[in-house]
Every structure is written in C-alpha cells, then in structure tokens.
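I have placed the structure first, in the form of structure tokens, so that the comments after it can refer back to it.
Missing here is one protein chain; the remaining ones are kept as they sit in the complex.
Just so it is clear, A, B and C label the chains in written order, and each chain counts residues from 1 on its own.
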Amino acid sequence: MTPIEYALIALFVPLAAAFIIAVVAPLRYAGMPAALLSVAAALVSLGASLALLVQQIAQPDRVIHEVVRWLPNGPAALAQVGVHLDGTSVSMSVVVTLVAACVQIFSLGYMADEPPAARGRYFGYHSFFIFTMLLLVIAPNMLQLFAGWELVGLTSYLLIGFYFQKPSAAKASVKAIWVTKFADIGLLLGLICLFAVTGGFEWTATLSKGWATAITLLMFLAVVGKSAQFPLHIWLPNAMEGPTPVSALLHAATMVAAGVYLVVRADPLFAQAPTTQLVMAWIGGFTALFAAVIATVQTDIKRVLAYSTCSQLGYMVCALGAGASMAGYFHLTTHAFFKALLFLAAGSMIHAVHSNEMSAMGGLGRRMKATSTVFIVGALALAGIPGFAGFFSKDLILEAVHEAGMFVPWLMLIAAAFLTAFYMGRAVFLSIFGPFSPTSEGAHESGFSMTGPLWLLAAGAVGIGYFGSDFAALAGGTYHFHLGMSGILGTTCALIGLLLSWLIYGSHRLSPQAFRFVAPIAWLARSGLVDRFFEFAYRRGALVLADAVGFFDRYVIDGVMNWIGWSTITSGRWLRRIQTGNVRDYVYAVVAGAVVIVFWGLSR
Amino acid sequence: MTMQTLLLLTSALFCMGIYGLVTRRNAIALLLSAELMINAVTINLVAFARLAGGVTGQVFAVFTIALTVAEVVVGLAIVILLFRWRREIAIDSANELRH
Amino acid sequence: MLLSSIVAMPFLAAVLLLFVPDRNRLGVRLISLFGSGYSLLASILVALRYDMGAGGFQMVENHALVPNFGIALRFAVDGWGVSLLLLTGLVIVAGVLASWTLDDRSKNFFITLLVLVTGVFGVFVSQDLFIFFLFYEIAVLPMYLLIGIWGSSHAVTEAGPFKYVWRLFDIGGREYAAMKLTLMLLVGSAFIIAVMLAMYLATGQNSFDMQVLGAYDYDRSLQMWCFPLCWLGFGALAGVFPFHTWSPDGHASAPTAVSMLHAGVLMKLGAFGIMRVGFMMMPEAAIAWAPLVGCVAVVNIVYGALSAMSQRDLKYVVAYSSVSHMGVVMLGAATLTVEGWNGAVYQMFAHGLMTGLFFALVGLVYGRAHTRHMPSMGGFGLRMPGVATFFTLACLSSLGLPGTAGFVAEVLVFIGAWKSLHPWWAIPGILGAFITAVYVLRASRRIFWGEGPAEEFHDLSDAKGVEWGALVILGGSIVLFGFIPSLVLDLINRVTPDYLSILTQLMEPR
Partner (left out) sequence: MTESSIFFAVAAAILVSAAKVVSSRDLVHAVLWLGVVLVLTAGMFLLLSAPFLAGIQLLLYTGGVITLMLFGVMLTRRHREIGVEVDSSRRLPGALGALALFGAMACAIFRTELPAWPASEPIPAVEIGRAFLTDHLIAFEALSVLLLAAMIGAIVLGRQRDFGDEPETVYRRSGRP
C-alpha cells in the first residue's frame, strides 16, 4: 500500500466508525459493540500510522504532498484538501492515534458504569475525534488545518458536555467553545490575510515583515485560545467537567497541543516574524509560571493536572517563541505521554474513590499499587527528574530559550520548573501516600483494561526521552544531548521543589504555616481574576449591549415602522369623515372637481 | 344655430340636472335629474357626430340611449326596493354607503 | 420542458388538492409530497444535466405571452439558478414533511404552500423580468394567509414596562405579523415595479427579456437612482437593515413549514433579485453603491446577531439569526469579487438549509413543549436526543463550523471582503460569526442541556416518523455540502466570473 492509502485509512476508518455509530441507532444503544467498533477503528488507525512511521524512519526526509481541489473559485481552486506526510505529521499522527487508542481502551473500563446508550455516544465522539485530529495533523495547507482545528473544538465541546445533564458540565462545554471560537477569529482573519496576500493557504509562503508579523500574531491569538495560554486559559480548568479519559486525550495530550502543532507546522511563517516570537516567548513563559502557581493551591487532582497542562503548554509556546520549534515539538510529544498517563492514572484513582479531591485519596498507594506506580512515574517525568522523558525535553527548551537570549521568559520557566516539581510532589504525597480517608480505605485496583494502557503510557513516559535524536531526524532538526547550565539549574530547582513538597506534605517536617508570606499570591491564584474579568465582560458588556440593541430594534426601528402604520390608520380614520355616504356631497365633490379641471385646462 | 350655442344649451341642461340632483330629496326625482344630464350629453354626442360626419357617432348615441334605459330600469328597481325597506325614499337618510 | 414542469408541478398538485376531500388527510399530504418531491427530483436532474462546459443559461424555453409588451414565459437556468432550485426543492420537501401533523384546515394550508412554492421556483427560472416579478409576487402574497390563518400569536409575551406598547400594536400577534410582513414587502414591490418599468422604457426594445435588459447600457443617472430602489425593494425581502423588522415577527408567528420556506428560500429571492437585477443589470451604479450596500450588510450581520442574543423567544433567536446571515449574503454581493459572489450565492444555499432545519426543529420543540420561552426550558436533550443532535448541527452550520455548508460560504465571503476595496468589512463579519456562536450555543444549552426537563414538559418526545425525513434531508445536506462543497459550488462558480467580468471591466480604469 502506498503511504497515501495508509494515511487515508488512518483518517477515514475512525470517521466511518463514528458515522456507523451515529447512524445505526441500535448499535449505539447497545453500548459495548459500539465501543468495540470504535476501539477497533482506533487500532486500525494506529496501525496505519505506525506503518507510516516505519516508512518515514527509513526515509526521514520523505515528504508526500497530495492534494485535490476542494473549493472551486474562478478558473483556479481557492483551496485544496489532501495529505501532507513528513516527519512531523507522521510522528504526530502516531502520538495522536497511540494516545487515543490507549485512552479508548482505558475508557472501556472507566465508562463501564455508564448507561449503554451514553457509552455508545461517548465512543462515537472519540472516533470522530481521531478523524478530526488527524485531519488537522496531516493537513497540507492552513485551511484544512483550520478545518480540523475547528472540528477538534467541536469534539471537545461535545465531550466536555458529555454529562450534559450536569449544569456545570453544560456551562463548561459552552465556555470552552466560546473561548476557543473567540480566539479562532484570529486564525480565520490570519488565514484570510494570508490568502489575500499570497493567494493560497500555504505555510511555506514568503511574506513581507509587516504582513508576516500581522498574520502570525493573528494566528497566535488562536493558539492562545486553543492551547490555553494566558489570558484565554480560563476554559481549560472548566473542561475537566468532561470524563477523565477525555481530559487525558483532548485536554492534555492532543487537542490542546494543536496550537503548538500549528506553530510547528507554520514555522516558516513564524520564523519571518521575530516580534511575534517575542510575544510568544513572553506569553508562554508567563503562562508556565502563572498556571504553575495556581496549580499549587488546587485541591482537585484534575484541576492540578489541568493547570499543569496550561503550564507545560506555556513551556512549549515559549520554546516556539525562542525559535526552537523542534524543542517545543519534542516536549509536546513527551508531554502527551506523561500527561495522558497522569490523567488516566488520576482517572483510575477517581474511579476507585468516586471523588476528585486529593484529600479523599490519601494512601491509595497501598490499595492501588499499579496505578500509584505509574502515577509516580508520570509525576517524575512531568517534574523533569533526570532519566524520565520530561527531563530531556524540558532541558532542551530551557537551553533553547537561554540561547535565544530571552532572559526573563527563561527565568520564568526555571521558576515554573521548581513549582512543577513542587505541586506534583504535593499531589503524589497527598493522594498516594498520606493517611487513608474514609473513601480510599476500601478502594481497589482497576481492571486490566485500565491498567494496561497505563503501563504502555508509562513506558512511553520513561523511554521516549531517549529517542530524541531519532525524533529530531524526523522533525528535520538535530539533537545531541548535553547537560548545559540551564539544564542543571532547572533540574536542581525541580529537585528542590520535590524535596520541599516532601518536607511539607510527605514528612510534615515543615508546616505550611511557614510559608504564610506567599499567602497573597495564593489568594490571587484562588480568586480566578481572569475568569471574573471575562465573566464581567460577558455579562456587563456583551449581554447589556445585546439587550440595548434588542431594545433599539423593538422600540426604535420597529417603533418607526409601527408609527408609520399607526399614523396611516389614524389619518385614514380622519379622512373617512369626508365620506359622508350622502350622495349630494359626492355630487358637490364631482362638480368641484370638474370646475377645477376645466379651469386648470383653460389656464394652460 | 352654431356649435357654440348648442354647447351652451347642453351645458345649461346639464347644470340644471346637477341642480336637481343636489336639491331634490326624492330618489325618483334624482333619477329625473340624471336623465336630464344624460340627455344633455346625448345631444352633445349627436352634435359632435354631425361635426365629424360618418355613422359611428350616431351608433354610439344609440348605445347611450339604450344604456340609459337600462340604468333607469335598474335605478327604479333599486328605488322600489329602498322604498320597501325604508317606507320612504328621501335620499338624505339613505347613507348606507358610509357604513 | 423540465424547467416548466418544476414550476408547474406544485401548482398542479395544488389544483388537484382542490378536488380531494379535506378529511382524506393522508391523500392531501401524499399529493403535496408528490408535487414538491417531483420538483426536488427534477431540480437534481437539472443540476446533473447542466452542461458545465457550456455554462451560461441552459434549458431555454420560450413561449410568447403578451407579444405587444414583449412579455414571454422565458425559462432558463444558470449555475446560480440551479443551486437555488435545489435549495427550494430540499426545503419544500422538508417543509411538507415537517407539517405532516398539522391538523387545522390542512388541505387549504398545503394548497397555499404549494402555490407559494410555485412562485419561488418560478422566480429562479424566469428570464423575463415581468414574469420574474409576477412569480415574485405569487411567492410573497400567500404568506399573508399562511401566517394570518395558521400562525401563532403571543407565544412569548412581554412583561416589562413596555408591555402596553405591545398591546397597543398587538406585537407578537399573527395578524400583526402577517400584515406587517405583507405591507413591507409590497412597498418593496412598488419600488421594484418602478425599476422594472424604468428599465423597460429605457431600453425601448419592447421586451422584458432579462438578456435584452441586461445587455443594454443604461444611462448612468438612470442607474444611479434605479439601483437603490432595486436594493431597497428586493432588500425588504432580503431583510436589509432597517427594513428587516417584518422578519422576526413574521418568522416567529408563521407556522413551521412557512418559517422554513420563508427564511430558507423567500429571503433569498430578495438577495437573488438584488444580484440579478441590481448588480448585474446596473453595473455602474452597483460599483458606485457597493460601499453603502456593504456597510449596511455589515450592520446587518452584527446588529442581527446582537439582537438575536437578547431574545428569549426561541423563534425570534432563529429569525434574527436569519437577518444576520442574510447580511453575509449582501456583504458577499457588495464585495464585487469572485470569492464574494460565489460565497453570497453559496451562503443563500447554506443558510436556506440551515435555517430550514432550525425552524423545523423549533417547530418540533414548540409542538411538544408548548412554549418557546427559552429560560423556562432545560434538559430536553434527555427526552429528545435526535432533535438535540440536529439542533446542534444547525447551530454549528450557523456559526460557520468547517464541515458544514455555512463554513464554506462564510470563508468565501470573508475572503471576498478582504480582497475588496474595503478589507475592514471582514472583521465585523467574522465578529458576527463569533456572536452567532455565543447565542446559538447558549440557546442550545438552555434548551437541551442542564437539569430537567421540568414537570410541566411531561409529553416531550423525540421526532417521530416522517418528521425524521425533514431533519435528515436538511441535516444531511448541510453536512454533505459542507464536506463536498464543489457539488454545488462548481455550478455557481461556472457563471460567477463571467458575470463579474462586466463589473471588473468598468472598475479597472479607475
């Protein structure tokens, strides 16, 4: 089979599965068959992606670009759709399908208690997600990428709102799509600009400096939304209302990373716009630090991980801002593994204790050995402890940012590294060690369908870091591991953070009271100022404006129309008095008319 | 006998009809006044037909006369009907057109 | 004969219905379905038979009607006409299916509906301006009866300090809505007659043939006053600000199928008229007036979207969204670019499908919940998952999500706007799409998601039987034409560059 065929299989088999699940209602209502169909489709997709990866590793420089006309316009086509296979897209599609397959298999166990119909729907959404994400990943131009981008937003909306009966979930999903749609205004405008300037949607276009800056800034707005960067990160914590595997797949590993992928893909454009890169580095760095601070005060394990995702995405964006797209992309990959792992493990723990609160999970390490082990592996990888995947990619980023001379973002990243280790240590010590809570007392290990994927991901979280050079070869860069100053500093900070968390939450040698001097920051972190700002803008701004416009329409515009109608009727009523019904008066009128006409005629 | 005098005669006849139409109260009297007016018009028609020569004008005048007869027939029928309804045919009180 | 059969078949079905007893409910419906279904199938056949190589107007039929005034039944279609025929066929079939359960004087309802759709088909195939206008009126006038007799009154009443204003004018009443709609559209028609006669007299060739009228080079001053009249006249039907106010009241009061047809197809007649008669026949004036048309269109988009956001009555939300989306059509037309024009016609097509689906769903929800007051709804998704799914689909097309027909249209129009002389038009356009996302998804959440449904909505149930037909036809089309837009866009695009070249030639020297 040709690579194109593999790609099409990877793309359309999940779509077919989703379509069948959507259309064949009995299958959906049965639940389990739909789930198995979906998993099978994911595995086929994974297989096809792996086949592509094998071919790609054999020829790392191979680029396959195959398009067909999609939007006719004038004599030429306005847009094409197709397949673009190179190292980046192939490796990304493997990451997507692999994590997706793991998550789906995990969901078989995790969602077992749901009603069958809901389960069918759930897996249908998942299959559709694989299609949309791959549509984005193997896009040959920015327009198809945008299409996939919006469609993953749709699946995110549907999956966050999976428990649509829960008002908070319903609100969270709508909030997520509102925020990302708002950000997508930028991407759409950027694309339109790009088309108007270059006549196409290619990311390889060469632009003047001004246009490049404008277009990339607009695109970056969308990245800020999709990848949950400050200040549009507000939807991601709420997105945790969705089922935990969804959080793992969409809101940690793949969908939110689409923003990073976009920048990696459009690297030729971004490279032409140093201003945009500077903005990216600053926003990325700030988000990394800001979200990490918030993560340290969360008690809900999913929210800790959600803010951690924001923070890690900030790392990637910062790396991209430093021009090190390879570093950012590498971190995306490692992050996909360990964050999916962390979420799934957290899901397994939540499944066991039926609560998201870390205080309810104390001591799970003794009840759920496998889950706890992989969670710790994930936490160490995230914290950037040497030997784990996160260490390599984070080191690469710190190095790159430092080399780019962006001192302040670099400093923020170092601080974030410290905080990351601290809050992950906190999460581990609170939930896995620590005293039993009433709920965790009776918890027991999940079944194999849940632990199996966890082990697989754990292997990735440990091992993927050692394939940096192969990865670089695929992504078209070079990679030699060397521990520089930044790396040493970052790792040291992470170790200190871990130690500190052990001192406070593990051995209780230090009381949290000793850190009262950070209380204002903690208060700020809890208060959700950004959220409130947006809520204010929505309620006091948009809704009030809308009401004003609605009022204007009903009573001013419409009022004028009604007034015209009313005055016609009133004047008609007044004029009606002329019509007396008396023949004589009509005769007078006729006579008068005749006289007037005669004299008018004579006077001419 | 010039055209001018003839036209003056018919105008006078017509205006008398108008006067009758306005002052009379009885519906039949109104019909009589209308007859006067139509008569004036018919004379005009014949006069102009002579001016123009040919037969068409007179044919038209015949039509007018026939139409007038039809009008009188229907008009009288309405008057009688009105009388049957109202027991009087004073036109002032018949202002149903308004309602 | 294909084109005249498309026009005639709904009318014949209406005539046939006269002889069917009212109590034969199934017969009435089957005949209506046959009449509209034939037109749909024939429209598909027309689309398949349209020769892409030749382009231009095809399948010409010519029967002299009043030779003294150069009036003839001239039927022909170009790519635009084909796409709108398809749309009309889809929407009317769905409309008939959606009103399957209508009980009140259903025979008369279907007769009026079929007469109306005859007019719509007639407009899209007419190549004689007089006949074009005749069919236009046939399409507009039955609306008065359909809304006045089968409409709904005061589904959501005003409780605020202005309620006496509502009482005074009977705002929200169906008679009010029907009268307002008819009067405003007839005033528009008066403008159109003036333009039509002005053009007829100016050419002096004793012909209403649109080819003849279109080929004539009108005096610039004539064009300059005819174009705005034409814009306002047809614009009243296209919902151009500030003559859109009949639309929310009319659509909200109209029965389901009528709303579908009216918002889905009839408003397009207005836009189609502006493009056919205004932009194509008076190119000089079109270039001169395009900035105003575009600015008003931009106002339409944002204003309609914001108004929709402030509504509590579900049907008003959808009706205002139509106002907003028709702004996109007009914006596309005003850009005077190939992208914009393709987008404008495609938006007519996409919006017709989408809003048809919307109104069908609103009708289903209203029929079961007996209210359209959104704040009192909630959690309906549990009982009517199918309706919720299709509603979401309509929402997505409305906000221009890729994979739905709405995206293709909006992207084309916005690109056109950016390439036009006024690139800033694209920004409020896209902003409007975002506001749309805000209000449609909020509406969807209010109705279908969250806790509930409350006790009062005990007889909620999902769509049944033929109602699925309406939903699947429209929903399926939205997705089909969203994923493979070239099915229709090829037809549209076949003629657009030719039409536009007249304008671009005029624009070049400047």
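Please note the rule applied: contacts are C-beta pairs under 8 Å (C-beta built on N, C-alpha and C of every residue); 3 or more make two chains touch, one makes a residue touch a chain.
Model, not experiment: these values are computed from the prediction.
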{"item": "Where the missing chain makes contact, among the chains that are shown", "value": "A, B"}
{"item": "Missing-chain contacts mapped onto subunit A", "value": "584, 587-588, 591-592, 594-595, 598-599, 601-602"}
{"item": "Interface with the undisplayed chain - residues on subunit B", "value": "1-9, 11-20, 22-29, 31-33, 35-36, 39, 42-43, 46-47, 49-51, 53, 55-56, 58-59, 61-63, 65-74, 76-81, 83-86, 88-90, 92, 96, 99"}
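Here is the rule we use: only the chains that are shown with their structure count from here on.
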{"item": "Chain nearest the overall C-alpha centroid of the shown protein atoms", "value": "C"}
{"item": "Approximate Å spacing (C-alpha centroids) for the pair subunit B, subunit C", "value": "56"}
{"item": "Whole-Å gap between the CA centroids of subunit A and subunit C", "value": "36"}
{"item": "Residue numbers on subunit A that touch subunit C, as the complex places them", "value": "69-75, 78, 143, 146-148, 150-151, 154, 157-158, 161, 164-167, 170-171, 173-174, 177-178, 181-182, 185, 188-189, 192-193, 195-196, 542-543, 545-547, 549-551, 553-555, 557-562, 565-566"}
{"item": "Of all residues in subunit B, those that touch subunit A in their complex", "value": "18, 21-22, 30, 91-92, 94-99"}
{"item": "Contact footprint of subunit A on subunit C as seen in their complex", "value": "162, 165, 169, 171, 180, 183-184, 242, 245, 248, 303, 306-307, 309-311, 338-339, 342, 379, 381-382, 392, 396, 399, 401-403, 407-408, 411-412, 414-415, 418-419, 423, 426-427, 430-431, 433-435, 437-439, 441-442, 445, 448-452, 485-486, 489-490, 493, 496-497"}
